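Excluded from the complex is one protein chain; the other protein chains are retained at their positions.
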Amino acid sequence: MLPDDIGLLAGIEIHQQIDSRRKLFCNCPTAMRVTSEHTGEFSRYLRATVSEMGEIDEAAREEMRDERLFTYYSYDTTCLVEEDDEPPTTLNEEALGICLQIAKTCLMTPVPQVHVMRKLVIDGSNTSGFQRTALVATDGTLPGGGLIETICLEEEAAQRVSDAIFSLDRLGIPLVEITTSPCMHSPREVRDVAEYLGMVLRSTGRVKRGLGTIRQDVNISISGGARVEIKGVQELDLIEEMVEREVTRQRTLLEIREELHRRDAKICEDAIDVSTLFAGTSSGILKNASCVLAVLLPGFGGMVGREIQPGRRLGSEISDYAKKCGVGGIFHTDELPAYGVTPDEVAALKEAAKAREDDCVIIIAADRQRAACAARQVTRRARYALLGVPEETRKMLEGGSTAYMRPLPGAARMYPETDILPVSISDARWESTVVPPLLTERAKVFTERYGLDEGLARQVAFSDRLPLFEEAVAAGIRPALAARTLLATLRELSRDNVPVDRIQDSSLIGALLAVEQGQAAKEALPDILSALAGGEEISTALGRLAPQVATADLDDIVARIVGERKAFVRERGMAALGPLMGIVMKEVRGSVDGQVVSKALKDAISRELSV
Amino acid sequence: MLPDDIGLLAGIEIHQQIDSRRKLFCNCPTAMRVTSEHTGEFSRYLRATVSEMGEIDEAAREEMRDERLFTYYSYDTTCLVEEDDEPPTTLNEEALGICLQIAKTCLMTPVPQVHVMRKLVIDGSNTSGFQRTALVATDGTLPGGGLIETICLEEEAAQRVSDAIFSLDRLGIPLVEITTSPCMHSPREVRDVAEYLGMVLRSTGRVKRGLGTIRQDVNISISGGARVEIKGVQELDLIEEMVEREVTRQRTLLEIREELHRRDAKICEDAIDVSTLFAGTSSGILKNASCVLAVLLPGFGGMVGREIQPGRRLGSEISDYAKKCGVGGIFHTDELPAYGVTPDEVAALKEAAKAREDDCVIIIAADRQRAACAARQVTRRARYALLGVPEETRKMLEGGSTAYMRPLPGAARMYPETDILPVSISDARWESTVVPPLLTERAKVFTERYGLDEGLARQVAFSDRLPLFEEAVAAGIRPALAARTLLATLRELSRDNVPVDRIQDSSLIGALLAVEQGQAAKEALPDILSALAGGEEISTALGRLAPQVATADLDDIVARIVGERKAFVRERGMAALGPLMGIVMKEVRGSVDGQVVSKALKDAISRELSV
Amino acid sequence: MSSIESGDLVSCRLAGVERKATYITSRDSYAVVKLGSGYNVGVPFEWISRIGAQEIPAPAQILVSQDDSLPPLSIISTGGTIASRIDYRTGAVTSQFRAEDILTAIPRLGGIARFRTLQISSILSENMTPAIWQQLARAVYDEVAAGVHGVIVTHGTDTISYTAAALSFMLTTPVPVIFVGSQRSADRPSSDNMINAVCSAAVATSPLGEVAVVMHATSSDNSCAIHRATRVRKMHTSRRDAFASIGNRSLGHVAYPSLAVTLGVDVVHRGSHALSLRDGLEERCALVQFAPGMSPSVLEGLSGLKGLVIAGTGLGHVSSAWIPALKDLVAAGCTVVMTSQCLNGRVCDRVYDTGRDLLDIGVIEGEDMLPEVALVKLMWVLANTASLDEAALLMREDLRGEIAMRSAHAT
Partner (left out) sequence: MSSIESGDLVSCRLAGVERKATYITSRDSYAVVKLGSGYNVGVPFEWISRIGAQEIPAPAQILVSQDDSLPPLSIISTGGTIASRIDYRTGAVTSQFRAEDILTAIPRLGGIARFRTLQISSILSENMTPAIWQQLARAVYDEVAAGVHGVIVTHGTDTISYTAAALSFMLTTPVPVIFVGSQRSADRPSSDNMINAVCSAAVATSPLGEVAVVMHATSSDNSCAIHRATRVRKMHTSRRDAFASIGNRSLGHVAYPSLAVTLGVDVVHRGSHALSLRDGLEERCALVQFAPGMSPSVLEGLSGLKGLVIAGTGLGHVSSAWIPALKDLVAAGCTVVMTSQCLNGRVCDRVYDTGRDLLDIGVIEGEDMLPEVALVKLMWVLANTASLDEAALLMREDLRGEIAMRSAHAT
């Protein structure tokens, strides 16, 4: 647990894909594709445009350091709009409607007239070089009283296939972005809010499910620290850990700052060429590089190697910056000798750099241009260490630590998307927007009304198959049977590689109804469902796997079987029930419910015994 | 020499390409190309259209026996008109003008209004399936009084690259077709008329020269024989031989007919399958064929093998017909055993065919369909042998013999080319049409006026360089120098692989003028012309190879050289002239004519001797 | 001389020699005669004198039997010719419309189907009119109602795509209705008529179920393309492969000589629609292409207009000077639809000022419709809707594949 006085302030942004029929600004389906199926390919450059100040956004400038060529894959499910070769259509009204539902659930107020904006993003993930986004509603409330600042409707970005290759299938899928104020004060609270908002989104029944369809960004700062935005947190379970580690990172960076100030640490701006020192080294990286530069950080000794998060040191942060110049990484004397660098070489290096005991020397091996660039980045990050915590956009690593990604964007570079007409949200529209019952509320109803236990009720409510469950119950199927079948049976079949996705909803309900009406035993359901998944017609499957057995027929069968085994029944008494059950069930081949068979058999045995 | 009473009647058709700037019905140049330079390729079927009688022309029917796919090569010097993918332009007026010049030279009368016709030709050589042709003038007279029936202006056909591949470069080049009546009675006369008409055509100076640009067709019949058209005679020298051989052929065929009638020879229409007889043969052709058919020709024994022309027998004629079905050829018993067929096999064959002593059996080896087709052709040609000489279109073989090509076309299937407007030939136009002086007349002028000997005069007149010769003479160059340079010198340089075609006419005349004006020695001409061919400027070449030497300078040089060799001159007397000439000529490096040097040297020697 | 008729035997004095010839016609005041050699020449009328009529050999009676086991197809002729016969005596070319004549000319057809034939007009296709479109639509309706498995319409290529589009709208059909023509006349050995005809018959018996145009796919005789009637355009004056599907792939191909039909995934299949006919057309419609500096006064000639299709520039623009005139037209009840002279791509008038002005005055964006197809559709929509609002709605809706809601990538 973290101490209370650290002044943690956290907010989240949730990005959730909407499951609409078409994309936000074109008529393509919102289908994700396998990249090998792409049918077209083209390449483009993106350039940051000159702003009114003759300046380019800092994040954009970093992205465009090298003018980069991006390649895009297109599909028979994408069109010229995603390719930035046709103007967008009008705003997808279906997606806007879903967005309004979410806004209303969050007690927000819609803006009277929605304007689509262009937000500059030139990392290649948008063919246009901007992301289209519209502010739809503001000022909502979280259950704990926190403020939801805004809900925006945006277009999803293209998915990165590899370095500079993007796939256009995802580009343009509608995305809602919910932004809270920095109103959370503990890791647990962050996780709870994320979970709550996720539940709200799923309550609409109109959002995408599955990996990558929902992403959280978390903003974190502590007293004396700085605002850091951590992108792309996909697993709820890691949020707490990640927040805790970030607090640790910021606290340790502040401690390092204090120590550096105490030592009167400095930065030597000029890198020294130490290539000749390593001419005969056995370190492969140094040997292969055409240039090795050294940066002296007076007073940094021991600090660069200090752990600030599990698996991360100040050196890692410095290395993150250096890597932006295309170098593989850095070495620093806090970690040397190691990696094939000998004690003698370290000594020579320190001497060459005129390093004292508590100094640190950082070396960079690359070609001259990259090495020089990296050296400047090293001094830049080292300078931040003297100031404390830099404002940054970071990405989450496995386990919950984070790494530097790019500077925090400045005031967002947004300007109007003139190709798209604004949309007014009339009072009438807002009033008629239906707030979907929350999944948590539905779970409660399932417990109260249907008698499902709380765990199962929640499972049903949060399941993809919720609509089917509700349809089944409405058709007269007992909730418990429906829930068990939809959750347990189908999951088990799926584990056995039965393609349960191929079962049509109507067939599934038909099978459940057959059980409900006594035409099929529930024991026969796995076989029936497997047959349906295999493409069999419902009537054929029922006829084959659950032939009609009338009650009279059952009595006959039971009487015959007991009659043939009188001695056995006499000998065992009621204990004969178990063995005989199997025989009868096999005979009726799933067409009679086990309980019914059991009762008939019990009666028959009683009668035999009572003779 | 042939006997007079054979009743030879011969006529010729001459086809001559016109050297116009553009093709007859499009704006493409009339340039021939190397097929490997083709830039496009397409394929088409051609179909004979149904005539008003529901009949197809016999020649056309033969051509279309298999609906054949033709492939065409196009070039950057051909266009959609040749490809039959754009309507033709109007008739090329330049070509019509040249045609009228020829007509007027031949004392013909133009038609008042020229109509372009379409003449069906579906052998693939015309992409349209027809050749465009127009009758321009009629009724001319040959020097001997023979009748020139017509002159037509036609489009040249595409050139065959291989079997079914044609090259479009030649298609559409204007062609004049001059047709004489069958007014010639001896081989010599045929040759003379062909030569005369060729000379008339070349007198215009506007016809193409070189291989394939002029082609003669000769029509031949003898008493009791039949009209045979022999296509594509390109060498004048072979005409006499060819006519003689055709007469021999027809006479021999008539003799064969007599013999066959005497023997009461017949044709057995039904071929016999003798495949099994040759199951174990060592004849590769028979062994590899899936079917061997035999045709019995009772009474034909010895006749099929009889020579009718050098290298050609009746069997060759039969074979020509059979080959139209795609078989490689035939064997007949007049030539067997041979080709790996054993005497035993021949005996077995004759027995199977029930052949008597003076019968002939013809065998065909191919697949069943082709063999059956060929067998029908064999009996067809054999039947003609009983009738005498078939009317045929034949092609000339190397040496002057001929082979069957296709039946003689029936009444030509012609109908109007509606895409091209008719052209009226006004009286004024006809009157202003200039008759070019005949080359023979020009040769006479050269002899009479310029004093060239008759042979050289004729050579000049008939040469490609006639226009340049006339230009040179007009510029003041002595005709003998011009003639010798243009004919002898250039030919010799050409033999030495000097690219004399690259010498510009103006440069050549400049060089001759330099000689004429004493600025260069005529001995220097070969070097100067070589330099010009190598791309040197005329002034540079003259400066380098014939520097100016004034008469005074020459005298100085001669005086010095003689002065230095007084002893030698004294010793040898005038015989020193020869050795000293070489020394002086070397010094003046081609800038002074040899005769001038000789004279100066002679004077100087005389002076020295007279001292 | 006026008593001479084509085909008469005449005596003609040419180059001072009298010769027999056949009189053909008069051309530019010359008498055109065919000489014995087959050549035509023009001579002054004074040079000829009539000898008499010539016996005209009766065309040979051709016996063609049709195979009753094959599916029935109709061939409806409008003036485009798939078979013709040349009279070499006079040079006259006559189109053949009877089934037996067509089958004689193109024997391979007989192996594909049995045929009924019907000739509804015989005009050059530039003289085609909406009235004939209607007549044709009714004829096709009747043939399909009579049970044929497909209909082939022979049509001059100039306006074949207009007529095919018109039928697409007027008719819903369970069977293929295939338009076919030839770019080289049927009397030529090199004509594309035969291959286009047999390929169209192959498509007319295929699983297709919509109106299409079948013509050469390349300049070679190796395949025909099947074009949706509402997406096809003649894109070359003279080439065999002049027809192109614009804005989407063609519906499929027919390989020649195999006649294998390959259909794309997006085609309408045989039997998808019930037969129906709504043959109303509002003829008071026009298509106008805008050019820079062009005065809006051109619209004045179009008085009483009910529908106007503009082929605007780029995304669908006209100059600002046109806005008031168009506003007046719309106010007078004329439906104005914007298309693009670019032919490819979608109209979008939201992007630029003049575009937004056009939207404001009520001009309808024609999406990615071809201008010519938009014209035909507008004629049909205006005659078959109750209100202008409904018409406006339909013009933006895809009815027969004329609008693609998504613009596919093409390299």
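A, B and C are the chain letters, set down in written order, and residue numbers restart from 1 in every chain.
Rule of thumb we're sticking to: a contact is a pair of C-beta atoms (placed from the backbone, for glycine too) under 8 Å apart; a residue touches a chain by one contact, two chains touch by 3 or more.
Note that the structure is a prediction, hence the values are computed from the model and not measured.
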May I ask you to name the displayed chains that the omitted chain touches in the full complex? A, B, C
Any idea which of B:87, B:388 or B:510 touches the chain not displayed? B:87
Tell me which residue among C:342, C:359 or C:405 touches the hidden chain in the full complex. C:342
Option from A:11, A:129 or A:526 whose C-beta touches the chain left out: A:129
In the full complex, chain A touches the hidden chain through residues 42-55, 69, 80, 83-87, 108-109, 111-115, 117-120, 122, 127-130, 133-135, 137-139, 150, 152, 411-416, 422, 424
So that we can see where the missing chain sits, which residues of chain C does it touch? 124-131, 156-159, 162-163, 218-219, 234-239, 242, 283, 286-294, 297-302, 311-321, 340-348, 352-354, 368, 371-372, 375, 409, 411
Chain B residues that touch the omitted chain in the full complex: 26-28, 39-40, 42, 74, 76, 78-81, 83, 86-87, 90, 418-421
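The definition used in the following text is that only the chains that are shown with their structure count from here on.
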Centre-of-Cα separation between chain B and chain A, whole angstrom: 83
Which whole number of Å gives the spacing of the CA centres of chain A and chain C? 56
Mind pulling the chain C residues that touch 2 or more other chains? none
Could you list which residues of chain B touch at least two other chains? none
